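Below, a portion of the complex is reproduced, with chain positions unchanged.
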Amino acid sequence: MALLGASPSGVRAQAGSAVPRELARLVAANRILAHEGVVDAFGHVSVRDSRNRERFWLSRSRSPALVELDDLMEFALDGAAIDARGRTPYGERMIHAAVYAARADVHSVVHHHAYGVLPFTITGEPLRPVVHTASVIGAEIPVWDIRTRFGGTDMLVRSIEQGRDLAAALADNTCVLIRGHGAVVAGASVERAVLTAIYLQVNANVLLQALPLGTPEPLSVEEIERSAEAQFSPLALDRSWEYFCQRAGVDPG
Amino acid sequence: MALLGASPSGVRAQAGSAVPRELARLVAANRILAHEGVVDAFGHVSVRDSRNRERFWLSRSRSPALVELDDLMEFALDGAAIDARGRTPYGERMIHAAVYAARADVHSVVHHHAYGVLPFTITGEPLRPVVHTASVIGAEIPVWDIRTRFGGTDMLVRSIEQGRDLAAALADNTCVLIRGHGAVVAGASVERAVLTAIYLQVNANVLLQALPLGTPEPLSVEEIERSAEAQFSPLALDRSWEYFCQRAGVDPG
């Protein structure tokens, strides 16, 4: 795959090639999440290989703001690198591997430590959707604590067993919080995963400001379902993808 | 109308043409609201056609930060596009249509989801003016809930009936909040609507910080009326329009 061996300055994909478009969008996803403050030095985003569903793409160990096409590595669903070429993978790639293995409907995974989301991982206050643009985060967001089953650790999800335990906590939901650590967001596409991660943060920030004022009125389950469908309609999805790409200075792909 | 068929790189209007100046200012309004964080991927702003008061201008479905002259579409007061030329309109154009139909004094409408305003849509805490620059938001700001009359929806104002119900809640006020969704701001001109939307956000942010400290002293009704008049004097209006244009990098028009 010549494109990955080269050092392209932009992230525009080659015409007529399915995978590079996916990968170009994965690079864009990294830059967008960094630009919106969802990830900082840490955090990562992956996409399932559409031609081989037993594999996924994820950057080598690098901050998302800096990720380029050449940094993308392919992994099997046990977290093994297919063709490392000397590149060091993220220590937490097992999060992605375990979620793809457990959820056939998931094609993209974001792991992040967005500052506005973190308070909900350590206080017991539930993070539920209260504004319609955030309906896509889903009605239920569990909190997973690595300490429950694995005791005193360095808090990173390092083994496939830890990843599976986290994926079991995620269950059929879209997001799961990790105590004192961050969140995992699953999506049916890289665009959906990115937008869900962004509006998870928006919703968290609105809640942080609303809670001192009174008990926030949540969206009803019916509103969450119907609104999420509207937010992921091509009309809304294309509009927001174009917007966030423009802000991050990347090609919409 | 040749100007709209072209692809102008800037937003400066043609000399001697009344409508293009209005439309150039509408493009500027989109960019300003995006730059000030009043709108993000979503939200929109419209202006009534000064030559045909039964019509209004609004961008095609696109994030305000990206709107250009060519994106502007004209609509009738039932929300029908006059000359779509293949462009897809916003799903929520009925908000604008219904407000123009109900309020002859309104020449511009902003719909947005400003993050600082959202807590006041879900907590019952009233959003009232507490600083003089925000007097323009008016003494009374109702909260409208689509669920009250339309039950479980995707929370978008999609039909003219929903738009009319929202316009009835707005009544003679300048702003109305929408539960779990955002706000609508009406203005006698595009400059006024934009500045009101900006200072609605400023006032919301001040209130969010003041409420944990004690009960904020509101402006009196007399202060609101007299201060709003001062804020919308040419002296203050020109100064702030020039300022927000400069920040957004657009021509004051």
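Going by the order they are written in, the chains are A and B; count residues from 1 in each one.
The working rule: a residue touches a chain if its C-beta (ideal position, glycine included) is under 8 Å from a C-beta of that chain, and two chains touch if they have at least 3 such contacts.
A quick note: this is a predicted structure, and the numbers were derived from the prediction, not measured.
**Q** With 2 identical chains placed here, what is the total number of copies in the full complex of this structure file?
**A** Of the complex's copies, 2 are shown; altogether there are 4.
FYI, only the chains that are shown with their structure count from here on.
**Q** If I superpose the C-alpha trace of subunit A onto subunit B, what rotation angle comes out, expressed in steps of 5 degrees from 0 to 180?
**A** 90
**Q** I'd like the Å distance between the centres of subunit A and subunit B, where a centre is the mean of that chain's Cα atoms.
**A** So the centre of subunit A lies 33 Å away from the centre of subunit B.
**Q** Residue numbers of subunit B touching subunit A in their complex, please.
**A** 40-42, 61-63, 65-66, 88, 91, 113, 115-116, 118-125, 147, 152-156, 179-182, 208, 211-212
**Q** Considering only the defined contacts, which subunit A positions touch subunit B in the complex?
**A** Those residues of subunit A that touch subunit B are 130-133, 135, 202, 205-206, 209-210, 212-217, 219-220, 222-223, 226-227, 229-230, 235-236, 239-240, 242-244, 246-247.
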